[in-house]
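With one protein chain withheld, the remaining protein chains of the complex are depicted in position.
Going by the order they are written in, the chains are A, B and C; count residues from 1 in each one.
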């Protein structure tokens, strides 16, 4: 987030530089203001998510509808201003130095796109009356929460663990998918004749398969033939074993990460250099 | 629990000192009486909890109601006397030396508050006839069991493991909460139109979400649209992965704790000091 | 199982000694016969368990009832003769040398008691006509399978792992029980008013509690009030964490055991003696 700031004495540039220090850096001068701004931003995002969630409760929607709409409008205006300010000031960062192409490149960065996706749906719904589209766009509103992840250590740790163990995860998830397809297909052939409404097709049986492997067992769909039950038993046992793979990988990766961050410089054996 | 005991020869103080030795210390003089008293205390608490549990079984309540009430009255009187004795004798402890402020500070300690909460509800229900309040206060009665935890190594071990791994637990639980909110919100938008009675609001969908992530699957609420089922499948798989994090942390923390307690002084390598 | 065998030349003693070698030792002279006898024994026990299981299938019972009864009678006669032979020959073992007290002590050993429990129910049902008692005694028949465990390495490994980690298991299971009682009690108070038929008493709620903590979720009983659902969510999350403790302990104990058995003598560092 930090980057060298060029010295420039035009008054607009001076404002831009100060805003940059507040919005994009967390150390150096303006650190106090920066902290306050970030806290305000996190609060607005969290309250906004809370409003979106509570707005779906019928009794609350009826009573406080006015308030929810007002708060949504306020949030979007706040996020919109913030977005344009960030685009304006991004040139202070060495990476986006060029007034036009630098700003364009900033606008295409993941952070800026997440930011834009948090406000765009609101403007689209203003000009559109297609209810199906509006419903889809409403889903996007909750993704505003992802803006918080930038400030969350939890998210950063998980992200780096997943990246560290990417190969193992891809490997075990692909094996899981393979077994899921095989097992669901066989189950379909075993159960379809007896329960044509539930095991109606292989894609429909995948729903059973994933829940059987993850041992969820909602109970809406399960085999009733002896052969089907036998396969379901094997699947449950195997599912636990298969899930052990990614699970163990993530857990050990997480433990390694935490350990490596906690490690302080300790004296080492002069012979083999191992930690004492 | 142990602390130096001041020498003082007034007869009341002598009694107080002896009671202190019995109730608050487990070593030194009066160790035998102390052990007996603690066993009696643990028995009363356990039997009381058992009585509370059995009292909720209709057939037993009807037959032995009289006995349950009597035992409850006896327990509360026992705990009340014990409470006042403990407040009286606490000044024997260096920490609570002052006759007034020391006793007040003792009364605000966690142990004393748990003790008070174990008896207070009984007295409140004597003077109140508000049934809703009485019902809530009844819940508190079972918390008397927490008084036992002071004597249980299991509880102490778990507590120290949780404290050791606090950071990792907070981190993974906060990530879990974040994903829970995101997934439940998306699921609400996907399923609400089809099952407006079950996925009635995002808070209602959180109930599905937590059970899907923990792979409980009661079966009272589950998606039926293809998109919803797909999200539920991903959630189950991801849930297992996410739970692997706190789970692995606790398990390894527990193993470390046990190992460190079992570790006896063993000879070490003269070169690097590692355990041989 | 092996023990020094006294030299004795009476013909009955000679037979006894040979039988002892066959039935109770697996090395030395008579090893071949011993192996054959043990294989026959394991086969009879396994086939007997299979017969007990298949006998409960109505269609099979009707058709092959005669065969099942005959096989049961044959098995019991076989086990009975074997039992008396073992009691007769046990004096060949140094531990049970005395003709009367030695034999009595043998009869009180775990192995002999399991053996007796495998045959006694049959004889009791011959003289009793109380159907309730007969049904209970039938349960015991399946425990004959435990006689096999003496020959199974799996059982021995698990047993030694459980013994190694006894302390940790007791500790975590007692904590589990404690939380189960607390959570079920609170859930009872939260849900009883709304679902008096399902959450009818605290003992009845324990059924919900154990399934919620183990994330089984049969769906026959689950909270419907917002507070109850919240507690159920916390319970599921906590349950996974709590089960991680004994689970991790067993898994690591098992891994240690296997590793220690696989370990071959390897060269060690002359400095610190650690394995190279």
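We adopt the following convention: contacts are C-beta pairs under 8 Å (C-beta built on N, C-alpha and C of every residue); 3 or more make two chains touch, one makes a residue touch a chain.
Every value quoted in this text rests on a predicted model; they were computed, and no experiment measured them.
K.L.:
In the complete assembly, which of C:176, C:202 or C:231 touches the absent chain?
P.N.:
C:176
K.L.:
Which of C:18, C:174 or C:247 touches the chain that is not shown?
P.N.:
C:247
K.L.:
Decide which residue listed in A:33, A:107 or A:181 touches the omitted chain of the complex.
P.N.:
A:181
K.L.:
In the full complex, which residues of chain A touch the absent chain?
P.N.:
167-168, 171-172, 174-175, 178, 181-182, 185-186, 188-190, 192-193, 200-204, 212, 215-219, 222, 226, 229, 232-233, 236-237, 239-241, 244-245, 247-249, 252, 271-274
K.L.:
For the chain that got dropped from the picture, name the residues of chain C it touches.
P.N.:
49, 52-54, 56-58, 135-136, 138-139, 142-143, 145-146, 148-149, 152-155, 157-158, 173, 176, 203, 206-207, 210-211, 214-220, 243, 246-248, 250-252, 254-255, 258, 269, 271-272, 274, 276
The working rule: only the chains that are shown with their structure count from here on.
K.L.:
Copies chain B and chain C touch; is their interface built from the same residue numbers (over half shared) or different ones?
P.N.:
Mostly different residues.
K.L.:
For the two copies chain A and chain B, what is the rotation angle that overlays their Cα atoms, in steps of 5 degrees?
P.N.:
90
K.L.:
What residues in chain B touch two or more of the other chains?
P.N.:
Counting only residues that touch two or more other chains, chain B contributes 203, 215-219, 243, 247-248, 252, 271-272, 274.
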